[in-house]
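Note that one protein chain is taken out, while the other chains of the complex remain in position.
And now, chain A:
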């Protein structure tokens, strides 16, 4: 109370004041219970409030905070916020504070021979590691998987060395570009591409972790056109693929579970001798899909599992629709139609929202539940080209990262909004540009259509950071400085 009076006495004449109650969900930065509401001048902004909280916590190293009032970030002064929202300055304002996101800095770039279409990570915190039953990932032995347009998978360690490369087409590798690749477990990799196959690989590393081997395990046939996306659920040994042939494929990673491969789609049926030569000398087991879910009328650009319930799948397609599938029966549960082609999909389970990147340069947040009344809950605008990749923030349930053909990755917090003429529109928190542009000294120049720097895939891991792959033949790793240290 004494603090209260001192502050009020100092500046009462000069400025309006408002009583605020500062709270936090995280225990390590929570204020002691005794801290009651305090009076602060309404002219304060985020930075001043952050300093105030740091003082109250008497923390040695100041932690930057963001402040949430009624679920949205404070982006103006308190005064303007009160005026905009018509809140009286007499009420006690509940302000929740969270750690601010730290601007992601460029850590490293791994050069490839060709465009990199997909990437995944293996770390202690990655989903593949958490699903793993037998093998575990040691700390400091993080691996990055990249699938490239040259049809090769590569495994990288954090010091930008290629540990393993998948075999070439003649030795059982992909015969065309890889469009999606994922770790199933620390020992298994799934990949899919324009050769219409999903391939499962066994990944083994030697003792020191400086060399590895990717060996073909299983080839899955069934799609009649290029496969655009791949989702993995390791506990149930299931894969979900989205393909340009308008179907969603549901596969098993176990040889025993999978049905036989459809004969007509096997490469041996191809027409001429020369192409047959390309076919691999290595014979790998060939299997078919558990189910091909048809319903879409245009190429399926993304298919994912529900983050909570692996029997539910979602797919997004160029036909503007987002469909919910019951994977057990293979039935179509629900169709949500938007007004643009959807190119990527991510599930935000805590918010019951699906984020879908569109060809119309934005991200729509869709509530897939049957009870939802509105199709699009929110729109995140900022990209200047198609949004082709989405990933969840491992730190926050509200965070999201998107990779777009405009050559940037953007970090979004759906609490960071502004009111537009079209309603509530999300704003990106940070934008990550390609390092390759900066190295060429053209960081400022705008590429038409993101030419040469398109981002094809983005992945966000707690340990490694943000990994993005793109047309500049690189994997780029960005990490917010201090994110790791704050958890350590």
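Assume a contact is a pair of C-beta atoms (placed from the backbone, for glycine too) under 8 Å apart; a residue touches a chain by one contact, two chains touch by 3 or more; residues count from 1.
Throughout what follows, contacts and distances are computed from a predicted model.
Chemist: For the chain that is missing from this picture, which UniProt protein name fits: "Ribosome biogenesis protein ERB1", "Ras-like protein YPTC6", "U4/U6-U5 snRNP complex subunit lsm6" or "Adp-ribosylation factor gtpase-activating protein"?
Modeler: Hidden chain, UniProt protein name: "Ribosome biogenesis protein ERB1".
Chemist: Looking at the full complex, which residue from A:359, A:376 or A:425 touches the chain that isn't shown here?
Modeler: Touching the chain that is not displayed is residue A:359.
Chemist: Among A:151, A:186, A:299 or A:382, exactly one should touch the missing chain; which is it?
Modeler: A:299
Chemist: Which one, A:19, A:75 or A:224, makes contact with the chain that was left out?
Modeler: A:224
Chemist: Give the residue, chosen from A:106, A:213 or A:340, that touches the chain omitted from the document.
Modeler: Among A:106, A:213 or A:340, only A:340 touches the chain that is not shown.
Chemist: Which of these, A:266, A:376 or A:425, touches the one chain of the complex that we don't see?
Modeler: A:266
Chemist: Who touches the missing chain here, A:101, A:194, A:230 or A:248?
Modeler: A:194
Chemist: I need the residue numbers on chain A that touch the omitted chain, in ascending order.
Modeler: Contacting residues on chain A, toward the hidden partner: 115, 149, 176-177, 194, 196, 223-226, 244-245, 264-267, 269-272, 274-275, 298-299, 318-319, 339-341, 343, 359-361, 384-386, 388, 405, 448-449, 451, 454, 456, 471.
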